[in-house]
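Only a single protein chain was left out; the remaining protein chains are all shown in position.
For clarity, chains are labelled A and B in written order, and residue numbers in each chain start from 1.
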Amino acid sequence: MKLLSGNDLKSGKVVWWTGQDWSLHIEDAVDTGDQGEAIAHAEEGARRVNVPYVLDGVMTPEGPRPAHIKDRIRALGPTVRPDLTLKPADPDAGNWVI
Amino acid sequence: MYRYDQYDQSIVDARVEEFRDQVARRLSGALTEDQFKPLRLMNGLYLQLHAYMLRVAVPYGTLNGRQMRMLASIARKYDRGYGHFTTRQNIQFNWIELADTPDILADLSTVEMHAIQTSGNCIRNISSDQFAGAAADEVTDPRPWAELLRQWSSFHPEFTYLPRKFKFAVIASDEDRAAMRLHDIGIRIVERDGEHGARIFAGGGMGRTPMVSHEIKEFVPLSDLLPYLEACLRVYNRYGRRDNMYKARIKILVNDLGAEEYARQVEEEFAGLKALDLDPPKAEFDRISAYFAPPAFETSLSDDIDRRDPDFAVWLDQNVRTHKQPGYAIATISLKPVGGIPGDATAEQMEVMAALAERYSFDELRVTHSQNVVLPHVRKADLYAVWQTLREAGLAEANLDLISDIIACPGLDYCSLANARSIPVAQKIATRFADQKRQKELGELKLKISGCINACGHHHAGHIGILGVDRKGTENYQLLLGGSGAEDVSLAKITGPGFDEDGIVDAIEKVTDLYLEQRTEGERFVDTYRRIGMPAFKEAIYG
Partner (left out) sequence: MADLLHYREDGPHEEPAVTLDAFLDQSNATAVRLESDEDARALLPYLDRLTLIEISFPTFKDGRGYSAARILREAGYIGELRAQGDVLVDQIPLMRRCGFDSFHPQAEVDRKALAAALERQEYVYQRAADARQPVWKLRHG
């Protein structure tokens, strides 16, 4: 599957395309099929996202996951600071990343 | 240390307002990201893996307690309670919001700080010897020279859109603590006939094509320095490659032309520039130098230190160096706790360091290119009290220049350019070699880790270097041996096929074991490597 990600222009936070909007959570991401570049272009033009890009993902029982390690680390947060990730309370949150 | 006058302050304040305007134009859509990117980079603002990152300049690594407290305040107010000290003696914050950056810069300007030219294709923060003004082996304090360069290079109208970034280092000692020979231009202040001048080296650098710089001029007197450097930069700006960003650094130009030809072109340009009266009068250098006059050292202090506490004695022997003033010492605060993140400090730790500087070190701190912090002027009689405070704050690791004093770039945990994580490797190595006696037995061993070939972790300059690469989507680590960023400068060589994270730690153990077995009296790891050569080490690793 093809996911679409970028950073929020104002805050810089990592965001994922949900079909209508942008979410901080990879679980909300959708397959953009062959529409990723077009959505990226329109959303960037509207300044709803900064430097968007299309990436490979895989669907798992827990939801969509980026295929590449760099995007997986983007989806969670720094592996060396679990307290600063999106799921600081979950000690296993990073298990799928590496 | 240097203090702003009305002009410096006005320039920095105007810069804050300029960036406020630029951010507003970006948010309104008047500037595209492509147009905005070089502008934000010239204010130290990157878009990293998780967020914007702001790199704040610490000119030549010198700061006072008030400035360090402001960094702590920014960490708390705008970031997540910590900062990361960098290999260019700066500090960066990892979780910054674009909309906050003008306010952060405004806060910084109240303590005479800024983020000017901490990135971008311009002249970057001038780096220097962290022991400047304290080192027993310096001919003079190099920082007035560095400050002169800071002012000259700030918003230089001709050199703000260079082919690529441009890094200066200035030292004034035999010992090179600033990796001077691995800079675009390295300057060593020397004395000739009672006069100080600059010995100039050009074309060094790390990155994907590491090169050691070439000497291009034996002695440039102070009165010629700025026109000479202006000439160096002009030749580079005109003829440095712009077709390929990986070949755009000055080292490629110097290498393509040959150092002699580059030097000749610089001389030709210099002859024209010298006639233009571009350079400040000696009075300006003297004005700057006055700020770097030695602090009011007490005289006739005792050199005795009470070593009865064995833990203190270990730290004393490892992290404290000779000061030029009797009765004083230079103390390095390690930001490399075993298992920690190299170079990171919490806001609370920054405040502890600030307080120690104010109380015990004439209100001065230094950031080192090895990502540690120095208290440059501590009375020997105060060292025990300093150490006790550091220990309470988790800052008393006794590992300066040992195997666990690792330089590591942020790597794939933070950096959008990285191919592999650096920090977990550093943590595993430090943990494997945590035993103090074992580290001490291995002696001086500079281990440096980069998470990609851009080499921010200086792996080419490590006695042991590690380069993280992406091998078909998994992290892989190559091992390099024999580099040095010091006065015995050399570039490390790759041993062979790479390893996974655990494999690289095992490989390091094998090479250090071989060193212990082969070394002769007084040899450091890198000396043994140089003497017995790569094949023996390869055999130990892969054999």
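As a working rule, contacts are C-beta pairs under 8 Å (C-beta built on N, C-alpha and C of every residue); 3 or more make two chains touch, one makes a residue touch a chain.
A quick note: this is a predicted structure, and the numbers were derived from the prediction, not measured.
Asks: What shown chains does the left-out chain touch?
Replies: B
Asks: Could you tell me which of B:Leu162, B:Ile403 or B:Ile541 touches the chain that is not displayed?
Replies: B:Leu162
Asks: Where the complex has a chain not shown, which of B:Trp152, B:Tyr360, B:Phe499 or B:Phe537 is the residue touching it?
Replies: Per the contact definition at the top, the residue touching the missing chain is B:Trp152.
Asks: Just name the one of B:Arg234, B:Lys251, B:His323 or B:Arg379 that touches the chain not displayed here.
Replies: Result: among the candidates, B:Arg234 touches the missing chain.
Asks: Over the whole complex, note the residues of subunit B touching the chain we left out.
Replies: 5, 7-8, 10-11, 14-15, 17-18, 21-22, 25, 30, 35, 38-39, 121, 151-152, 154-163, 234, 237-238, 242, 272-273, 276-278, 280-281, 283-284, 287
Definition applied: only the chains that are shown with their structure count from here on.
Asks: How many angstrom lie between the centres of subunit A and subunit B, each centre taken as the mean Cα position?
Replies: Averaging C-alpha atoms per chain gives centres 33 Å apart.
Asks: In their complex, what parts of subunit A are in touch with subunit B?
Replies: 7, 9-14, 44, 47, 50-51, 67-70, 73-74, 77-81, 84
Asks: Once bound in the complex, which stretches of subunit B touch subunit A?
Replies: 26-27, 29, 33, 47, 49-52, 80, 95-99, 341, 412-414, 416, 418-419, 421, 423-424, 427, 470, 473-475
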